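Data first, discussion second: the structure below is written as structure tokens.
In this view, the complex is presented without one of its protein chains, the others remaining in place.
Naming follows writing order (A and B), and every chain is counted from residue 1.
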């Protein structure tokens, strides 16, 4: 964070300092290490799975406008430069320097980075930390581990043992575990831990076919329960991508309130569960965090995607969420702009919310500062035992 | 209402007076008569069903911050005192005095109080009125009546006749009837009045087992239709808990738009139906109130739970709701703080909404004052025939 001019409102010193203090970004992904052509950059900046229609550009989105406004100056450009100028300067500096600048200026002290199928084009957790002048931790994406096991296991029985072994071994050096696919299967219907027999049968079927993304509901539930066991044993949280944070879900099925059955079933285990992104179901997520002692939330990618609109999103999350249950996560991925804007709009939107509460004589200044510290880093320190 | 400093905005005198005029709280529950230990108080203040995780407190919620800000001065404390100080003062004054102060300062002229399984620890309707210096009326919770009948009926046939008798007899001295469980069963699927034969069969099954909370869909529908008949005969409304107002529902099933089938089926009977709480489905509820002549809404407990966030909730409700269809209800329950804050945030959030409309040259001052009177008490007088 280069200066406090990123905050859109006047605030008492302690509150401003709390907002500008280093953040723990508990949830991001690696960004690309290579230079990107315009079409690829536009698709990584937004959730669109295809190029913009002829005559249009994905820069004409809230996120695109935010890149031109806020990232351009980090690359020594004027605010609001045209996309072509921004991308030319990006190419001129090179991806390594761009990543270093944007991540470094985000004011983040720790990145927790989701592993996944990104491959060698994405910075690793360690590299993210190095680029951003921060420490870093890894998060295990459980569907990725399962896919590796499905590609190598010799039988349904060995699938089970290998999956557990792999999750245990991967979790041993990780800060937490993430499911990126679970909510797609309608957890509401049958959240119970499946029987060993049904898992062996389903795994045998899976091994007989090509090893593609997991869709079998029995195996998915098995994976979640094993992950919950492993997370508990390691004292780490289990996290779920929720809502519109992913580029290709069934959008109707992303409502976290559909997960209530699983959330209640897993509650006795005692593992913290974190709901990621959540937009546009963040009110539902805030409710779950309010009534279930083990549930936490962030609005992740909604911060950079909605950009100036993030003030309303943050406001809605704060309607119900307990202050000790909200985390900062940029949800950043693909390009460092998303991490940078995630941090920036987290600060800007929370600044607005706190300013409103102070101006309306609703909160005290010390409380406002304390809550900013909790959400920005304190809660993550507690939940991840950092 | 001790003073108008509870309103966060400048308003013309007639509008301010309309907002500060005595309210009819058409929907609250009894509050505890006994002194409460901290853990119990925290759980009654929020919707959480369990204590806050170690190292955290349910005071770190919007409602908790609001108690420290607004209720503390009613107990002669400074705003924003720490929770321990608040609770020590609460214990020092004793529950009777605390209830008297908080209910009395809420500026409420009539409390309509849901009966229910609270038992002797909760103030009765009459006691609520006495404590708050107000009149009071009782609301029959129909699931409670059904449970009493299920515990005593000798046969399926007598279940039917006793249930009707009991509802008639209880409704004779009540201001209305409330269902606290109906929406959980998916009314959308089959809203029709069940046949006598199917009710006898289902009642016979119910009587054969332990008398627990009603979940049988046939009996629930039967209960609703009998309640609608009784309500019509007594010229009283039938009310439904909706959305997140209850501590343990299927949150996805709380959407009142799922009730459209039942709402249309019951429309010819001519009984007013009131949707309570509704958050986060208050837009859906406002729509139903707009297109169905017998449907009314409040945002109940969302006022005190979202606290400073209630301005946005009220704003969203006002997007579609006809002004003659909205009621004030605090949704208060358990502790008098919830009633007090319900009234306070009702006034504060409506004050903001009216102020915006006046500042934008959208509404006239007389209209703003008139609508405040309608929502605050006029509509309740009409619907309940008070």
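Here is the rule we use: a contact is a pair of C-beta atoms (placed from the backbone, for glycine too) under 8 Å apart; a residue touches a chain by one contact, two chains touch by 3 or more.
What you see is a predicted model; the values in this text were computed from it and never measured.
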Write down which of A:16, A:38 or A:58 is the residue touching the left-out chain. A:58
Just name the one of A:8, A:116 or A:378 that touches the chain not displayed here. A:8
For the chain left out of this view, which of A:39, A:94, A:251 or A:270 touches it? A:251
Which residue numbers on chain B touch the omitted chain? 188, 255, 257-258, 260, 283-284, 287-288, 290-294, 312, 315-316, 318-324, 356-357, 360-364, 366-367, 371, 374, 382
Would you write out the residues of chain A that touch the absent chain, in ascending order? 8, 46-53, 55-58, 60-62, 65-66, 69, 79-80, 244, 247-248, 250-252, 279-280, 305-310, 312-313
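In this text, only the chains that are shown with their structure count from here on.
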Overlaying chain A on chain B by their Cα positions calls for a rotation, in degrees to the nearest 5, of 120
